[in-house]
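Note that this complex is displayed minus one protein chain, with the remaining chains in position.
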Amino acid sequence: MNTILVLNPNTSEAMTEDIAKSAEQAASPQTETIVTNPDIGPESLESYYEYHLAAIAMLETIADYRGEVDGVVIACYGDPGLYPLKEVFDVPVVGVAEASLATATLLGHRFSILVALPRAIPMMENMVHWYGLSNRLASVESTNLSVLELEEDKDETVDALSRAGERAKDAGAEVLILGCSGMAGLQKRVAERTAVPVIDPVENAVKMVGLLAEQGLVQSEAGLYQTPPKKDIRGDMPGDLSR
Amino acid sequence: MNTILVLNPNTSEAMTEDIAKSAEQAASPQTETIVTNPDIGPESLESYYEYHLAAIAMLETIADYRGEVDGVVIACYGDPGLYPLKEVFDVPVVGVAEASLATATLLGHRFSILVALPRAIPMMENMVHWYGLSNRLASVESTNLSVLELEEDKDETVDALSRAGERAKDAGAEVLILGCSGMAGLQKRVAERTAVPVIDPVENAVKMVGLLAEQGLVQSEAGLYQTPPKKDIRGDMPGDLSR
Amino acid sequence: MNTILVLNPNTSEAMTEDIAKSAEQAASPQTETIVTNPDIGPESLESYYEYHLAAIAMLETIADYRGEVDGVVIACYGDPGLYPLKEVFDVPVVGVAEASLATATLLGHRFSILVALPRAIPMMENMVHWYGLSNRLASVESTNLSVLELEEDKDETVDALSRAGERAKDAGAEVLILGCSGMAGLQKRVAERTAVPVIDPVENAVKMVGLLAEQGLVQSEAGLYQTPPKKDIRGDMPGDLSR
Amino acid sequence: MNTILVLNPNTSEAMTEDIAKSAEQAASPQTETIVTNPDIGPESLESYYEYHLAAIAMLETIADYRGEVDGVVIACYGDPGLYPLKEVFDVPVVGVAEASLATATLLGHRFSILVALPRAIPMMENMVHWYGLSNRLASVESTNLSVLELEEDKDETVDALSRAGERAKDAGAEVLILGCSGMAGLQKRVAERTAVPVIDPVENAVKMVGLLAEQGLVQSEAGLYQTPPKKDIRGDMPGDLSR
Amino acid sequence: MNTILVLNPNTSEAMTEDIAKSAEQAASPQTETIVTNPDIGPESLESYYEYHLAAIAMLETIADYRGEVDGVVIACYGDPGLYPLKEVFDVPVVGVAEASLATATLLGHRFSILVALPRAIPMMENMVHWYGLSNRLASVESTNLSVLELEEDKDETVDALSRAGERAKDAGAEVLILGCSGMAGLQKRVAERTAVPVIDPVENAVKMVGLLAEQGLVQSEAGLYQTPPKKDIRGDMPGDLSR
Partner (left out) sequence: MNTILVLNPNTSEAMTEDIAKSAEQAASPQTETIVTNPDIGPESLESYYEYHLAAIAMLETIADYRGEVDGVVIACYGDPGLYPLKEVFDVPVVGVAEASLATATLLGHRFSILVALPRAIPMMENMVHWYGLSNRLASVESTNLSVLELEEDKDETVDALSRAGERAKDAGAEVLILGCSGMAGLQKRVAERTAVPVIDPVENAVKMVGLLAEQGLVQSEAGLYQTPPKKDIRGDMPGDLSR
């Protein structure tokens, strides 16, 4: 039995509940999940500035679970804090975005990411470039709905996602990824409407961390994710793990 | 409960047994595996010519399991027949190579593939290029042992793999992948010796197909893997699914 | 005098005749052509599944000509069976697609491929990626005519090709390639209408194999195309060259 | 007259002094510099974890200078906190690394970065990939000296840098970049020994921010660096600019 | 005090005057500029043929200034003659295009180049590819105005540039570059209209050469830009520096 910590990096409890629903779908006899969010930090994450605050906040939170969990999921599309968390934890840490891309590579040659507002487009394109997967990205498509609007009227949201999905297919997408936690629970309806596989990144990432943990696989200590050397941190900083 | 068909594409029963051992490690309360090989075709696969013969042979074999399995693993590093099988089956079909690369992307920035003989190097480099993942490949390293030799003396094989792994680390690898079924069962020993994560592609792929099946995800019908239209096949050809 | 075997990989004699017309245009005092097709296999090729069946069928056919021809052309845009045939034959084997791309690089910076139906688009894009030439591909454009329709009304086909060619030029194409044997014989009319160079892949490939043969050049035995080692093939398989 | 804030992102005053020396070289009648470091955070930066702590610490520090400076230099090779700082400030913010790469593109086709210890190599390679400039990177070379050792014996450091520079030239480098502030002041001696242009990133970045400020150029509000929307930050977090 | 030679590569004095206006904006207490054009060669440059003639003409002109200037700017977007001039001069030689791209990398992730007529589009795309920066290019957009028309009605030109800029933003551009000297002096108006940073390449390049000269940086003698060996040039050729 593995315990997976599913961490919503922002401080919105409403979103943590959405994430919990997706995480539940990934439940299995081998996997138990804890879903939570930090006590401090931004209510939502739409910029690198907020990503950095959230990363610090998550470091605080996860420190409490050290030794008690077998894997960690960062449950915000965009994978804020992914690299620092991979460095400092000795259980597998997986971002919902990187896991969704890994899964998408098995389902089609090119995939698209559906996001809430247009401002996310360059950040998502950049993230896929960082992961070295740009030549398998068909497009990033916006629903033009804010996170709040996504949650208001689910039928309308399915409509907006399906329209974005059709644009994605025109751009060559064979697989769609729901790039915002506010889209949780709509995977099957959008898949039916667009007739292509649709990935729920939270459900998928929980299963992916399980897959790693069951094989005894943890991010490498060689190269990019090696554990930082112990050193003095001046001042009283949240996220200071040397305390 | 999902039933996964694990298919050794060549006709060597010895290798099918090796593969069965790796597949067993992936067993779980949700997953049952059937491990088999075609009745016809080459004894081992070292060329595109043999890959094509094996693909035809697999088509014959899998046709027998249509409707009875929830997923298929092609258990030969190199993924022979992957695209045709993805096209014609309506359950998830996964190659051990493509699945190992998907997993490796979560464990480090760059990975290396360890192969038996040098002749596999250009084929593996080419395969990673096809999958669009060349910029995360550190190198392909040969043990200079034939498949037979790999199986003879396991201690020597661990030595050879560890030496190849060290060369891979010098080339920037953070993760190693055992790129030949004859290396089955050595994952943990090589990981210990090289101090980096080591992936057993068969074990990993069985789990990955499970992960897809549990989420109801199948390769896309849009784009590259769409089902071929029905049409006349002249003559009596193995692999003819229109019969 | 070189004898070039021009092989239509499918079993449609009508298409073999079209191919023969293009091959004739390539005739010269130094080059004689034999145009034929396999006895077995699919009537047309629109998927990787059919490509694999056709590859096996071609292996059967070409075996009959071993020692009698100085070069082989695979006359189906998409180059089915190209890698296995390059491996097992010791005369130059050239696909009409790869040859058309090689020629196009000398005529403009970016080229487009005109295909029959949209389903060919991802396969052609993928093929160009495999060949490492994606950054010189402007687009793949569909005429939205089936192979049958292409042959029905040649004036309408020229219209459809010219419209597709104009879209290609808008996408940056400087050179057009007729990506289907059903377009044979229309090269000059489309070139006149679009005012850019248009390549007939069959005519071009026959000349290209001649160019190689006259220089004594054959695909390399080092690397990707090395001859497979002799080994046992179990069962009675078409394409088994060890018999 | 422009005032440029040169920010050492770590809390080592010794390193701030080194940086001040390089910054001085960039002094001009148009440019005044303020060199400082945050009050809180790590003593040195060797991981993404520490980069994130430093980014938060810098946000605190820079907030004090808002409205008083015409440009900001992040003076740690690796550009920690670059994206968040570009987002939240309305004067040009430049990282010493990105500026050094921009300058290097004008001096040769390929450049190498010289770093202190090998652990920096994958981080620097990754950074150059993020900036989309990998095809102009020849290599990242380590001196195998820690930051402390770099400062101890300057003659030995010049020797180590020159040896690393020769390896870089063998790898195709035409330009060298001193990728650590502990190498400040050695630019001319290394250039003399290796006979290629050597960039001091701090001096260069101060001038580069000046060049931007004098032209009225600030990072774009469209796309990646747009200002984050105002929102609630829960808790008392350093780096919270909404206070 | 540095003296920068700003060279209009064509023989149009009207354009030399435009360039002089942009160069003036870059004036500073440290920098003096000489703006001139060759006595021979084409009136405007729209092809590689004309680029080559202009390169030869510039070699003649610059030879006169050898030893008297501290840097050279090639003031035609497209950087004609850049590589030969970098090879033969021992002061920094910078093209306005390469300098604009270097600067743009600091202001946004992706940039667009605005050009006069569509025929410049493939040349500019190719140039950015040569510089290895294609993945940061959003698009090249044409105003559909000839160089003459650009100069006629400045209000209309600002309109045309702003419309092209909006198309560029739709294509993902965060930064715009005025890719023609006839657009000189319109930087601020276009920036106001499009609300993104706009680069005047001449002003920027003069400052960039200053930045290099002040740091003692000259293009590398290793690799691509090494000085050609002395050798016999037959005949009486303009551009022959061995005389």
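Letters A, B, C, D and E mark the chains as written, and numbering starts fresh at 1 in each.
Keep in mind that, in the parts below, a residue touches a chain if its C-beta (ideal position, glycine included) is under 8 Å from a C-beta of that chain, and two chains touch if they have at least 3 such contacts.
In this text, all values refer to a predicted model and were calculated from it rather than measured experimentally.
Among E:V35, E:A55 or E:V73, only E:A55 touches the chain that is left out of the view. With the whole complex as reference, residues 122, 125-126, 129, 134 of chain B touch the missing chain.
In the full complex, chain D contacts the hidden chain through residues 109-110, 135, 172, 174. The missing chain lies against chain E, touching residues 11, 39-44, 46-53, 55-57, 59, 81, 83-84, 87-88, 119, 122-123, 126, 129-130, 132, 223-224, 226-229, 231-241.
In this text, only the chains that are shown with their structure count from here on.
By residue number, over half of the contacts seen at B-C repeat in one listed pair from A-C, A-D or A-E, namely A-D.
If you average the Cα atoms of chain A and of chain D, the two centres end up 30 Å apart.
Touching of two or more other chains is recorded for residues 109-110, 132, 135, 172, 174, 223-224 of chain B.
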